[in-house]
Every structure is written in structure tokens, then in C-alpha cells.
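The structure follows.
Every protein chain of the complex appears in place save one, which is left out.
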Amino acid sequence: MINLTIDNQKVAVEAGTTILEAARKVGVKIPTLCYLKDLNVIGACRICMVEVQGARTFIPSCVAPVAEGMVVRTNTPAVIAARKLVLELILSDHPMECLTCLRNQNCELQDLAKEFGITEVRFDGAKTEYPIDDSSPSIIRDPRKCVLCRRCMSVCTNVQTVQALCAENRGFDTLIAPAFNEKLANMECVNCGQCSLVCPTGAIVERDDTAKVWAALADPKKHVVVQTAPATRVQLGEAVGAEPGSIFTGQMVAGLRRLGFDKVFDTDFTADLTILEEGNELLQRVTTGGTLPMITSCSPGWIKFCEHFYPDLLAHLSTCKSPQQMFGALAKTYYAKKAGIDPADIYCVSIMPCTAKKYECRRPEMNSSGYQDVDVVLTSRELGRMFIQAGLDTTNLPEEEYDEPLGISTGAGEIFGASGGVMEAALRTVYEVVTGQTLENIDFEVCRGLTGVKEATVQVGDLSVKVAITNGLGNARKVLDKIRAGEADYHFIEVMCCPGGCIGGGGSPIPTNTEIRLKRIDATYTEDERMVLRKSHENPAVTALYEEFLEKPLGHKSHELLHTHYTPRGVNK
Amino acid sequence: MVACNCGCDDELTKQLDKIIDPYRGNPGGLIQVLTKAQNLVGYLPKWVQIQIAEGLGVSLQEVFGVITFYAFFSLIPRGRHKISVCAGTACYVKGTKMVLKTLRELLDIKPGQTTPDSRFTLEQVRCIGACGLAPAMIIDGKDVHGRLEPEIIPGVLEQYA
Partner (left out) sequence: MKSLDELAKIKESRRAALKIREGVPSATEKAHVMMCGGAGCISSKCLEVVDAMKEALSKNGIAEQVQIILTGCMGPCDMGPVAIVYPDATFYRRLKPKDAEAIVEEHIMKGNLVQRLLYRAPGAKEPTPKVTDIDLFAKQKKIVLRNNFYIDPTSIEDYIANDGYAALGKALTQMQPAEIIEEVKKSGLRGRGGAGFSTGMKWGFTAAASGSPKYVVCNGDEGDPGAFMDRSVLEGDPHSVIEGMAICGRAIGAEQGYVYVRAEYPLAIERLDYAIQKARENGLLGKDILGTGFNFDIEIRIGAGAFVCGEETALLTSIEGKRGEPRPRPPFPANAGVWGKPTVLNNVETWANIPEIILKGAAAYAAIGTEKSKGTKVFALAGRINNTGIIEVPMGTTLREIVFEIGGGIPRKKAFKAVQTGGPSGGCIPADYLDTPVDYDSLGALGAIMGSGGMIVLDEDSCMVDIAKFFLDFVVDESCGKCSPCRIGTKRMYEILDNISKGKGKEGDIELLVELATTIKATALCGLGQTAPNPVLSTIRYFRKEYEEHIRDKKCACNVCELEE
């Protein structure tokens, strides 16, 4: 243990701890901007400077390790003045358009300006002038608002290993962008939105599509249906100001009705359907010698990643569409027919924790109903904004139920939102379908949690099923490289693009960090336990769907509506 | 090989591959490869960057980030002769401004630009280590011309066709 003094308090911490972490331990808050625990520790912004006795300069607490006998002062007048001037400098190169900024009131830079009581910026020199990139269906980059903290770059490079962004030029001209300042839409960017999640400012934000939805709701000719992704239940509360880990399922349904949606359905329903299609596809591959391991395909960021970086492995991908796209295809066929509505009049909205879904719904192959299956995708953040715009007191809304039939679901569908959930749901079903026996303990703990690569072997009848679960694309890479090298003997792999799975998706409320991800995961399994039905094949609405419409898993109609194909894209193309 | 339309050139592509070969799969060689590639091609167009990125096993972003960090690398074609006017302290104190003014008048270009006939590219550099001869300039990275005065500059330029 290392002993030091911070603001006259004695502190003992482990060697290697930073001054910042040590200070937090004793309740001393030091402001930060570029720092992101474990992800971006580069000491660039210089907001977290502190005074260390004997040091020639101030010391950046976020990167400086503690030392024995160190005497730290975090709030001397000189320190405060220095931080304030650095902040003033940062603001002198910032457009200050808070009132028209998506991150207004949820912006780390704005918070700092408030905390430091900045009332004036004394410098009126040159400002960064790079054009806004709104080419991507998912995220919008505005380099003018960028403080060059490089969090986005760190996440894209180290966590997602996409490397769509780099630091370009130097000095005042430095820019964080794709090479040649290329438009993101032309890049290997997988639209995961993780960059927008970590950006402290409004320099990378989700594309806001709420106007389209308001317009559809206002259009009397449109029958507007909405589906909500599994993870949104444990996110929406946060988006309207509740504590992380709050479960807002019923309030969300009620709120959506009040906004004027004609039907409030649930992506959990098609999640259950996915299990039946994908489970059967797996069994078919195993019994007929198809390509193994099979890899899940419900995460559109992951799909694009595979198309760019592992086009040679596309045959491993399950051909199942994601639950959101299955839903869209059914909404404009099965549901339209059942409800007697012209599919041309149905406007299909998705509420997703995900920015990549905005891209997915625009893929040309996603119109098997004859129309664009899903018309628009809103992230949890956007729906939160709509609720607030509508003046809803979301927290106190009476809880309501989803509409039938596309709103009926099981706990298995629900856990799709957390890393390992798809695998667990699949195991619950595959086990019973194959063995014909009831599964005693349906909680597959090995599938759960934030570990990057999880592995398990599950005995299903005669077959030892070997599975792997990854979250975050950097972790997917590890397993994919094994497949490429011929060293992977898995049957089934779940890949989720975002760290923690969809509960940590790029459309999640901000902030989203490890601690908050864990809380959302806990909430997800709580929801699962609360459900009466917890296995996808027990979903009565799914059974009815097969009986009334699809006939059987992997049948002709399924293939038409629920399965898809992929496009090898490569890199630097 | 299939002809493509990205501006690359078969022969150059082969030579570039030779430059890359000793560093294949080794990102640490990036700056060395870029230096040699620029000497070969004259500048670093996108196809060169992609070939290097793929050869060394790094992303195009990484390559581009490095290129735009170092003043020595150029993304655009340059003239046959590079005039680097020293803007180091000693030269500045003794007349860099005069040298630049004279060159701008003679060539009608600003630092960073190339003459329309592709004969000269003009740039400012920081100290070429010939402070004793200030003000100085260096042409084509090797010929130092020192103790410059407005009258002698035209004669210097004449030596470069």
C-alpha cells in the first residue's frame, strides 16, 4: 500500500492507483474531460490538474500514479485558476451552440463550464472549421464541437477494433476523423454508435429521427405501430432521468400509447421467434454437416463488421434476420392481414438501444414485405426526448401491457438484451426440443456477465454442445481469428457488437459505463424471473404464428420473410 | 493483374511491394516505408497508402494519421525541384522574409504551392543547419544555397530546369 495525503486527508491505496482514483476513494472529486476509466487514459485535456508538493508543474491526476509520501492539493486557488483558464481555452475553440445541440444538459463540457462559472471567454481567435458529416444513417459528426479527447477513437480502435477514426494533422488543425476526412457512410464504420456513447460533447451524436415519427403520428392515414427492443425496458427510465437499473416496461408502453401509437408491440416476440428459427437452423447444420460454428446474426453492427473484416466467414452467420427486421417483415404481412390493414398504410417504428439498427432498416434486402419493413428506428435516447417533449411524467405513468399478438413474449426474449442472453434463450429451447425433457435449471449462469469471451459446454442429449459468447467487436475478433486458423471447435457462437450486449448499445442513455451496464444487466434478469413464460418455444403467440401463417420453422414463408443474406464488403474499398 | 482505375501504376506497384517486403506485417516500419515510398512515387496518393496499410497490417487510418503528422510527407504531387527556404531563427533574423518575398515574386507561388509548370515546389522549413550562412535555402533536399540576397536568387534558380 502507498500512503499519501490528499487535501490534508491521509489515504492508503494500492501501488499503481492514479491520484484521481485515490482522491475519489476519499470523496474528493476532481473534474475530468478526456479521461474514461480503463478506456482512455491519455492525459490530454489537462482539466484534472492538481498540485503535488515539490513538482515543477501541476500534475494530471488521471494519469499520474500515487507515490509514497506524496502531498496532493486538489483545490488551491492556483489549481482552480489553471483549470478555469484551460477550460476557457477549450471553449474559445468551441461553437457554443448549446441551445441547438442534442447534448444540451447532457454534456460534460457544458457541465464543466457551469461548475467553473465561466461567464466570459476572452479569446476571439481562430476556431476549428471542419464540415459536419451527416452521411451516416446512424451517427452525425460535428468536428467543431470536438474537444479532441480521443475517447471515440480509443473505443473504435481498442474496443471495437474497427479503426474508422484517427487523429489527423497536428497542432491546432488536429482532427479526429476517418482518413482523408472521408464520410463515415463510405467507411468500415459499423454504425455501432459506441463513439457517440463516450463522446463528452455533441461532436458525435445519434441521427435524430424523431421528426419523422412525429410526422407519421400526425398523419391520419398512417397506422403507426411500434416495437420496443428487449434492452429498452431497462434504459428508458434513465433516458427520462431515473436511476440506472430502473425497469420502465409498463411506463414505456403507456407512454407510447399516449404519444399516439396505434399499436405497441414488442421485439421480444420476434426474439422468441428468432430462437425457433435459429435453433432449428443450428440443429439442421449439426445434423446435415452444414457450416459450423454457426454465429448469431441479430446485431447489425456485428454483421457489417463481419462483412468488412471477415467476408470469408460469412457462411458461418445464421441466415436469420435480427428480431427487429423479423418484426418489420411480419408487421407488414402477418399483422396487416390479420388486422385487415393495407401494409402500405402501416408505419413501422422501432425503439432500439442501438444506432446500427438505423442502418439495418435501410439495407436494400430488408423489404421482404414488399415495403421497407421497418420505416424508422429511434434509439432509447430519442424516445426519452419524445416523452419529455410530450410533457409526460413517465415515471408516474400507470404501467400498461403490450398489445396482442405481437406483444406477447417470454423471459427468453427479454434476456436478448444482455450479452449471453441469446445463447441462454437458445439453450433453454434447444435442450427441450432435442431431448423432449423439461429443463430443470433454466438459468445458464455461465452465459451471463461482462467477460469479453465466455465459453461453455452444455450436454444436450447425446451431443456436447460447445458454445462461445462474445461482446464488443474486439472480443469477437479473437474468436473469429480462431475460426480462421481452424482452431475453433464450437457449435454455436453468440456475438454482440456492443460491450455488455444491447443494454450497452450505442443508442443507450448517456452515460453508459461498466457500472451502469451491470445495473442494466441485473435489471434484465430480474425481468426474466418475473415472467411466467421463460422459454421461447412456450410463447403461445409464436405457436399461433406458425399455425396461422408460417407453417413451420425454416419453412418456405420463413425463408421469404425471416431469413436474409450478406454482402462481402472488404476494407479500403 | 486486372487493370484498375484508382490511379495506381503496375510498375510502381511492384516497386512499392519491394519496399514493403522487408516490413510486411510489421507496423513498426511504417515511417521508413512511407519515406521510401515517397521517394519512389514523389508523393503519397491514396493507392500507395492502401498498399502500405495492407502490407504492414495496419489500418488506412493509421497510415493517414502518420502521414499528416509529419511535415516531410506530402499528399499531393510536387514539382521537380523542391525549394525549402530556411525559416530557422538565424535565417529569420537575417532575412528569411526577404528570401520568401523574392521567391514569391519570381515564381508567383506561396509556400506550400507548386508552379503551374511543375518545376518548383516552394516550402518553408525549420533550420537546415546552415545558420552560419543565413539566410539560406536548400534545393532538392541536398543543395544548400547560403548568404542569399535578392540579386543572386534568380541565378540560383536557373541551375534547376
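In order of appearance the chains are A and B, and numbering begins at 1 in each one.
Here, contacts are C-beta pairs under 8 Å (C-beta built on N, C-alpha and C of every residue); 3 or more make two chains touch, one makes a residue touch a chain.
Computed from a prediction, not measured in an experiment: that's the story for all the values here.
*Asks:* I'm checking contacts with the chain that's been left out. Which of A:Leu20, A:Ala167, A:Met386 or A:Val422 qualifies?
*Replies:* Spelled out, the listed residue whose C-beta touches the missing chain is A:Ala167.
*Asks:* Can you say which of B:Lys46, B:His81 or B:Lys94 touches the chain missing from this structure?
*Replies:* Within the whole complex, the residue contacting the unshown chain is B:Lys94.
*Asks:* In the whole complex, what residues of chain A lie against the chain that is missing from view?
*Replies:* So the residues of chain A touching the missing chain come out as 42-46, 49, 57-58, 60, 63-65, 78, 81-82, 85-86, 89-90, 92-93, 122-123, 125-126, 147-148, 167, 169-174.
*Asks:* By the contact definition given up top, give the residues of chain B that touch the hidden chain.
*Replies:* Interface with the chain not displayed, on the chain B side: 27-32, 34-35, 62, 65-66, 69-73, 87-90, 92-94, 125-134, 136, 138, 141-146.
The criterion applied here is as follows: only the chains that are shown with their structure count from here on.
*Asks:* In angstrom, rounded to a whole number, how far apart do the mean CA points of chain A and chain B lie?
*Replies:* Computed from C-alpha means, the inter-chain centre distance equals 44 Å.
*Asks:* Which residues, counting only chain A, touch chain B once they are in their complex?
*Replies:* 163-170, 178-180, 571-572
*Asks:* Touching chain A in the complex: which residues of chain B?
*Replies:* Residues in contact with chain A: 46, 49-50, 53-54, 59-65, 68-69.
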